[in-house]
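Taking it in order: structure first as structure tokens, then the write-up.
Only one protein chain is missing from this complex, and each of the others stays in its spot.
Our next item is chain A:
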Amino acid sequence: MECVLGISCNDFVILASDMTNAHSILVNKQDEDKMFKLSDRLLMAVTGESGDTTQFAEYIEKNIQLYKMRNGYELSPPAAANFTRRNLADSLRSRSPYMVNFLLAGYSERTGPELYWMDYLASMIKTPFATHGYGGMFSIGIMDRYYRPDLTEEEAYDILKKCVAEIQKRLIINLPNFQVKVLDKNGIRALNVIKSQNLTA
């Protein structure tokens, strides 16, 4: 039902997430922000069990901030990703595991831009592009077709637009709005929301 998309290139990582919040057949809102800013250079787009998503994301966010306060410097993206995965893995065999799937985007001077795909079973891969959800299944083929590491921000945004167009054409569930954020050496920036109206061009 929910969908998140991510593309990592030489100079930036771009994430897109749908903005629909629904319970069973009822749509609560169409402008939900599913992306969590863990730090100035870490962005997480989360899907999954309602409530678990916010709890888990905020827990990670606060721990990342605590590390920064304690030590005076931030966790690198690979360290933050490993930390997040470790927490997910520990919760897996507890009484009530977190049911969350997400994409973690990070940027640091040392590593450059990175994208991590993680699911509710605490698997993790670092990858140039990734998706979650049914919508993601339509999109991953499009990313395969058009991805290049040296894409510009506009080109990457266009690929995301193609993906969203496909999702809106073929997925039975209506996902009219997709929020897009970019992470690069200057931090996190929001780009224009991809709306179904804008795509009929």
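Criterion: a contact is a pair of C-beta atoms (placed from the backbone, for glycine too) under 8 Å apart; a residue touches a chain by one contact, two chains touch by 3 or more; residues count from 1.
Note that in this section contacts and distances are computed from a predicted model.
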item	value
Among "Serine palmitoyltransferase 2", "Calcium and integrin-binding family member 2", "NADH dehydrogenase [ubiquinone] 1 beta subcomplex subunit 9" or "Proteasome subunit alpha type", the UniProt name of the subunit that does not appear here	"Proteasome subunit alpha type"
Among A:Ser17, A:Ser76 or A:Ser139, residue touching the chain not depicted	A:Ser76
From A:His23, A:Arg93 or A:Arg110, residue that would touch the chain that is not displayed	A:Arg110
Sole residue of A:Arg86, A:Arg148 or A:Arg170 that reaches the chain not shown, by the stated touch rule	A:Arg86
Residues of chain A in contact with the chain not shown	71, 73, 75-76, 78-83, 86, 110
